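Note that one protein chain is taken out, while the other chains of the complex remain in position.
So, chain A:
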Amino acid sequence: MQELSTAPLPAPPRAANASPWKKTVQELAAHPSGLIGAIIILLYLVVAVAAPLLAPYSPTEMDLRARFLPPAWAAGGSLQHLLGTDQLGQDLLSRIIYGSRVSISVGLFSVLISLLVGSVLGSIAGYYQGWFDRIVSRVADLLMAVPYLLFAIFAMAILGPGVLNLIIALSIKAWIEFYRLLRGEIISEKTKEYVEAARMLGRPGPVIIVAEVLPNVIHSLVVLVTLRIGYMIIMEASLSFLGLGVPPEVPAWGSMIAAGRDTLINAWWISTLPGLAILFLVLGINLLGETLRDITDPRLQARE
């Protein structure tokens, strides 16, 4: 067939038939900032998983002869310790590598627990409303009134330090965001006629929520999950900075920053480098999250 037409051809049916997920991945590839975010996150994940293979030293191995060693590129630095050492002579690179495990696991699991609790409660409250909705929504309002960090400090003071306790303390309040999102989305979806059609066919409420409504709101959930993981990582770092996070012997970025703040003038790298580790991870997460939000925003989908 000769190519005569200059008018734009309609999209081939294959592309139009692509599932919404495939489309999201394709669009992500077309948004450089989101792609950069995804690559940064992937790098951090690889580092966290492969920490024992990548770290040149044990994160808790002290070498008091090599205290306050600057990074390799600075005057007085050595290639033995690429990012220098802290006041106890511990290798900073190894500690930052191991520290990613605390940050990522706390961020991931506190959000996963909140997602699970918040979505279940939000679905029930949104679909059935009534007394359940009134009670849970008031509890959520009550928790919302307390500043997050203050609440987490109280919770950690009661629970004591530890990764699991961090996850619990952060989840107690974090489910509210997911609860509110899902409750609102389900209230707006359930008045649509496709839900009424499902009711006409005699499908029970829980089946309608999971099989009919959830696929229509999952995109906004994905965006919220991504952005909240970044926030949780900052919360974890803040608690660790205040000494309320993990036990002192476990390397965590927040406590590393705290440890270096007395010597910030003379040994800037002890605080600054873990800070940069947090900065880039959260930046990557936010880049990905905001791109996902742009892709899935129905107002930007008008061309469909």
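One rule holds in what follows: a contact is a pair of C-beta atoms (placed from the backbone, for glycine too) under 8 Å apart; a residue touches a chain by one contact, two chains touch by 3 or more; residues count from 1.
We take it that contacts and distances are computed from a predicted model.
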Q. Can you pick, from "Carbon monoxide dehydrogenase", "Cytochrome c oxidase subunit 2A", "Oligopeptide transport ATP-binding protein OppF" or "Bacterial inner-membrane translocator", the UniProt protein name of the chain not displayed?
A. "Oligopeptide transport ATP-binding protein OppF"
Q: Consider the whole complex, including the chain that is not shown, and state which of A:Pro32, A:Pro147, A:Pro215 or A:Pro248 touches that chain.
A: A:Pro215
(Q) Can you tell me which of A:Gly130, A:Gly160 or A:Gly202 touches the chain that was removed from the display? (A) A:Gly202
(Q) For chain A, which positions touch the chain that isn't shown here? (A) 16-17, 20, 192-194, 196-203, 212, 215-216, 304
